[in-house]
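Next up is a structure, given as structure tokens.
The complex is shown incomplete by one protein chain, all other protein chains being positioned as in the whole.
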Amino acid sequence: MPELLILVPFTGALLCFLFPGHIRDVIGLLCAVLTFVASIILTGNIYQNGPIRLNLGGWKEPLGIGMCVDGLSVLFIFLTGIVGLLVSLYSVSFFSKANNQSLAKHFWPLWLFLWGSLNSIFFVSDIFNAYVVMELISISAAALAALSGTNASLIAALRYFLLAMAGSMAFLLGVGFLYAQTGTLDMYLLGAVTDGGPLMAMALGLMTVGLIMKTALFPFHFWLPPAHGEAPAPVSAVLSALVIKGSFYLLLRIWCTVFQDTTASPQTATLLGLLGLTGVIWGSYQAIIQNRLKLIIAYSSVGQVGYLFLLFPLVFITLDPAWKIEAWTACVFQTISHGLAKAALFLAAGNLIHATGTENLKSMRNIADRLPMTTFTLALAGVSLMGLPPSGGFVAKWMLLQSILASGQWWLAAAPILGGLLTAAYIFRILSQAFVSDDQISCCGHVSFVMEKSALLLAIFSILIGFRSKEVIFLLSEQVYFVIQGGIIP
Amino acid sequence: MTTLLIYAFTSIILFSIGLFGLVSHPNLIRKIVSLNIMGGGAFLFLISLAYHGRSPDIDPVPQAMVLTGIVVTISATAFALCLTRRIREKTGQCLLEHCPDKPET
Amino acid sequence: MGLIFDLIIGLSLAGVAWRIVRVREHFQAIVLFITFGLLLSLAWTRLKSPDIAIAEAAVGAGLAGVLLMDALGTLSSTRNQPLPGRFLQLFIPCLFLAGLMAYTILFIPADFQGLGPMVSEALPDTHLEYPVTAVLLDFRGYDTWLELGVLLVAVLGVLCVRQAGTIKGSMLPAPAEPVGRWIIKLLLPLMVLIGGYLLWLGAFAPGGAFQAGVVLASGGVMLWQAGHPSLALLHHVWWKILMISGFVFFLILASSSLLYNQQFMTHPEAKMWILGVEYAATLSIAICLISLVLASPARNQGDQRARKTES
Partner (left out) sequence: MMSIYEILSILFCLIGGFFFLAGTLGLIRFPDTYCRLHALTKADNLGLGFIVIGLIFVSGSVPEVIKLSLIWFLALVGSSSACYFIGNHIHLLSKVRENRNGPDI
């Protein structure tokens, strides 16, 4: 089953590359549906039967490459499946517009390649394999970011790509250090190595820095807003909801399996948490002062990514295992609900821009009258981002706050509280413009049914995920290959 | 042992020089060249490990990794250079500074 | 004796790298970068990795040099570039990092083992005699598959950035040169021969799909540089098919392993498929690399500008 999640998108990408015209849309959509179905089935499978491990080519682990599928991977796969399907639906409509038609030719193969490689990074269990997959993701993501072809988007794409490549190089050198210490590349065998030593510490540093560059944590966030803000709407949705999650997933995996017992030190974890906290406040503040809709949403990503890094001080310093698991679940939950909500926001923003022909917040007045569905989508996704009950964002932030208080690291509580307030500020800023009535502006273009509904569905999912927290917690605490307290399940 | 040390030190130096070039040069082509130096450093480290292994033959796994890495790096370099040329074509300079778009028609 | 040689190579690598970063002129930096590639392939040879030496000489020094020169060609003024300021602020952290990593290296365990013995133990099961090829195509075949994917995605990305449908648009050869034509006639058959030889060699000695692919790619780029129109004769559909052939071969292999209900990516125990994968991979590596070099967005404009200055 997990193989299909890689095979189907890659096959689709090749077919989309070979065939012209409308066949491409049909193939792309078909592959999207198939991949979505496969990811749902896989999630159910893992939920019931527990984690599985595949040895590719039938070779045992230190020699061959493994693939491991556990609760953590399937949650990301599930997120990718939903966002991928709805974004694909949206893009069929989006790229069929006259001025976008030539872009579809490039969009489909790259997007399906990106989807396939995202799926394979969620199965990764070999650190060198992770490097190759990350390069696959960076190149396709940078190419997609340059899709619109404007000066700003080209420069943003190149800046992102250079940073991502530098991150990959640091990661690769980290792989070298790990190999020098242990002589193996498999993550779980690496985790079984008990002696830490300076080589492991250096590897941890290099890999962590390389990955947080790609995840856009605070001091390295500068590439994100232009790259995500300048791309076409479906691309922005994918980049924000999924691509940065790919490198975050790898970071989680590496910290929890490879370094947990040996090298992960409280100081490093605190530093990451501090950067996350700064990111939450800085990103949200920047989002408030922006004037362009997509830039607001892009800066909001910087802020929301900050939350994810609170996980490190909470999990690696807290003593009580129950609260550790709570914090761990909260952060993964936040990843998922942010992914869904952010994709919904970007798609809705794409609708607005399409309808009004402008990106400026001020000239988008009165949209609530004309595009009620899109406004509703914005509001719903905003609710999840702010963390109002009963959304997924609420569950995540509530658990986060609880575990922060339980862990005694009070200063971290600033993130969910201040961050929530600031998020509310920029969401209401968007919405308040939406309800201002202005008779002078009379527009506007027609937004197709599919485009409105796919954005809305994403927003609804981001709320609904809040009702399914039990299953998510079960997947994250029972059905994973590693346990949070330390050690590996044999 | 000492061959390992010489090459491992060299690889570290190359990596750091590449990093320095990447952050210090404003010109895009130079940045890309610096990235390639970084990559060369990382590859050299892996191969010096392969040479160091105890078995009589060279460890083939790092060799295979570096071969893969070389192809990946050249693809990434070609893609980055293509973006650079496009930027050069549109803005007239090879820098990452933001340049406002011409009004689109 | 060997140590002195190592020291000389190490010092000159570091020195050349430093010059590349600090030299004023971009052109000089690129020439130095080509030197750097050659020095690196010398180091690979010294470290008994002939496969990487071949690949580095063809890719690092050859194709990367062509790409960089080509990109530089679009820069009108390369002289008198000011060196970047903020030297110390950036240099000291880098130096610190280098010191830290150098200190770490001293801790590499003396009894470091690696996976070498394990590979030689399992080698008979692969029906291949050369360990590097076995690792690439069998033990870590998934990496190789994805790496072919990276090449393909880079071509797609280049097409996307150029907003071009096919690579064909830029396939116009450079103006013909008598000496260029002559050298092509002489060297191209040799390169094809060497490529084929390397490919054939891969099963039991240094050589294989990568090395053959990059040598063929250098030949193809030379063909185009010399103004020979033969590359443009290939129909673009065929061009696309050749480009994806390596990736598709792996894809078929991976899917068929599912049908037989085996582990993912396993292959029937026959030498045929390994040969097939190698041939397809060689072709698609060569074609993808050629496409990456040829797909240069500013070429047509640059040529027009050159013609204007000539007239």
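For reference, chains read A, B and C in written order, and residue numbers begin at 1 within each chain.
Note that in this section a contact is a pair of C-beta atoms (placed from the backbone, for glycine too) under 8 Å apart; a residue touches a chain by one contact, two chains touch by 3 or more.
Keep in mind it's a predicted model, so treat the numbers as computed, not measured.
Undergrad: Among the chains in view, which touch the chain not shown?
TA: Answer for the hidden chain's contacts among shown chains: C.
Undergrad: With the missing chain put back, one of C:Leu187, C:Ala205 or C:Leu275 would touch it. Which one?
TA: C:Leu187
Undergrad: From the list C:Met1, C:Leu88, C:Val179 or C:Leu233, pick the residue that touches the absent chain.
TA: Of the candidates C:Met1, C:Leu88, C:Val179 or C:Leu233, C:Val179 is in touch with the missing chain.
Undergrad: Of the residues in subunit C, which ones touch the absent chain?
TA: Subunit C touches the chain not shown through residues 177, 179-180, 182-183, 186-187, 190, 309-310.
Here, only the chains that are shown with their structure count from here on.
Undergrad: Approximately how many whole Å separate the CA-defined centres of subunit A and subunit B?
TA: Chain centroid spacing, subunit A to subunit B, equals 26 Å.
Undergrad: Distance from the CA centroid of subunit A to that of subunit C, rounded to the nearest Å?
TA: So the centre of subunit A lies 31 Å away from the centre of subunit C.
Undergrad: Give the residues of subunit C touching no fewer than two other chains, as numbers and ranges.
TA: 101, 108, 112-115, 119, 139-140, 143, 147, 150, 153-154, 157, 161
Undergrad: Return the residues of subunit A touching two or more other chains; collapse runs of consecutive numbers into ranges.
TA: 128, 132, 135, 139, 142-143, 146, 154, 173, 179-180, 185, in rising order.
Undergrad: Under the stated contact criterion, what part of subunit C meets subunit A in this complex?
TA: 100-101, 103-104, 107-109, 112-115, 118-119, 122, 138-143, 146-147, 149-150, 152-154, 156-157, 159-161, 163, 165, 240-241, 244, 247-248, 251, 254-255, 258, 262-267
Undergrad: Considering only the defined contacts, which subunit A positions touch subunit C in the complex?
TA: Residue positions touching the partner: 3-4, 6-7, 10-11, 14, 17-18, 54-59, 62-65, 67, 102, 105-106, 109-110, 113, 117, 120, 128-129, 132-133, 135-136, 139-140, 142-144, 146-147, 149, 154, 173, 177, 179-181, 183-185, 197-199, 201-202.
Undergrad: Touching residues of subunit C toward subunit B in the complex: what are they?
TA: Listed in rising order, the residues of subunit C that touch subunit B are 2-3, 6-7, 9-10, 13-14, 17-18, 20-21, 26, 29-30, 33, 36, 40, 43-44, 47-49, 51-52, 55-56, 59-60, 63-64, 67-68, 70-72, 74-75, 81, 84, 86-87, 90-91, 94-95, 97-98, 101-102, 105-106, 108, 110-117, 119-120, 131-132, 134-136, 139-140, 143-144, 147, 150-151, 153-154, 157-158, 161-162, 210, 214, 285, 288-289, 292-293, 295-298, 301.
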